[in-house]
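Apart from one protein chain that is not included, each protein chain of the complex appears where it belongs.
Going by the order they are written in, the chains are A, B and C; count residues from 1 in each one.
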C-alpha cells in the first residue's frame, strides 16, 4: 500500500523534501517503518527518538499502519 | 506636641476628614495613640486591627511617637 | 528610580503596551503580565463602578519596594507596576504588572509575587458602588 509521509524541521532538511510516498507491506508498525526510513536515509540517525503522528494525532511505535494513513515524522518541537 | 494624623478609606469616612492634628504627650506609643483615637471616635472600633504608618513607613504598635512624625491610619488595603 | 523599574499611580487610563514596551528587552525570552479588571459583581451583588483612592506618596514607595524585591528575589530583567486612581467603570483596568526575563518561569513567579504583595501592602483602597449604596472593600476584616 502507498503511504504518504510528511517531514518537518530538521527531518525535511535531511530528506530534502517535505513529503514522500512509501510502498509499504501490510501489518507494519511505526517502529518497523522507522527502521525502513533509517535504512533509506543515512542522515536519519535520531529518528527513533522522534515522535510520529498519524492523521494529525500522536501515536506510539506499536501503532499498525493502515491504508490511507498520513504519517508525519515529528522531530523535537521548538515552538513558543 | 502636635502630631498630624492622616485618615484613609473607611477611617476617613468615620472621622469625616482626611487629616487632623492631635496634641499628644511625649513617650506615647502607637498603641497608646490608638486608644486615644477610639475614645475620641466611637466609630473606630476596628482600629486596633488596622496598620499604622509613620512618615510613610509601616510601624509596629510599640513604636514611640516623636516630634514631627506624620502618622497615617491604614485600614485594610484593597488595591489591585 | 532604577532603569529596570517603572512605577505609576495615575488617574489616566493604564496602557498595557506601555508596560510591555518598558520591560521588553532584546535579551529577554518572555514577558509575563497581569492585567486586573473591574468585575461586575462581588459576593453576588452587582457592582456599578469602583473608586480607588491612595496614600499616594507612601503607595509609590511601597510599589517601588515590591519591584525591588522582585528584582532581588527572581531572575528577571525589568518590571513595570502601574496602578490607577479615581473612578473606574466595569471592564476598566485598575492595575497592570509586566515582567521580563530570559527564562519564562521567573517572570511568572515575579508577576504573581508582585500582584499578591501589592494587594497586601500598598496603601490603596477600593470602594465598590452598588445600586443601593457603596462600601469600602475589606474595611472590616
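Brief remarks follow.
The criterion applied here is as follows: a contact is a pair of C-beta atoms (placed from the backbone, for glycine too) under 8 Å apart; a residue touches a chain by one contact, two chains touch by 3 or more.
Computed from a predicted model, the values in this text were never measured in an experiment.
Counted over the whole complex, the shown chains touched by the missing one are A, C.
Residues of chain A in touch with the missing chain: 6, 8-10, 13, 46, 49, 53, 56-58, 72, 74-80. Although one chain is not shown, part of chain C still touches it, namely residues 16-17, 20, 24, 26-37, 39-41, 90-91, 100, 102, 104-105, 107-108, 111-112, 115.
Just so we're on the same page, only the chains that are shown with their structure count from here on.
Taking the mean of the C-alpha atoms as each chain's centre, chain A and chain C sit 49 Å apart. Here the spacing of chain A and chain B, counted between their Cα centres, is 73 Å. Among all residues of chain C, none touch two or more other chains. Multi-chain contact residues of chain B (touching two or more other chains) are absent.
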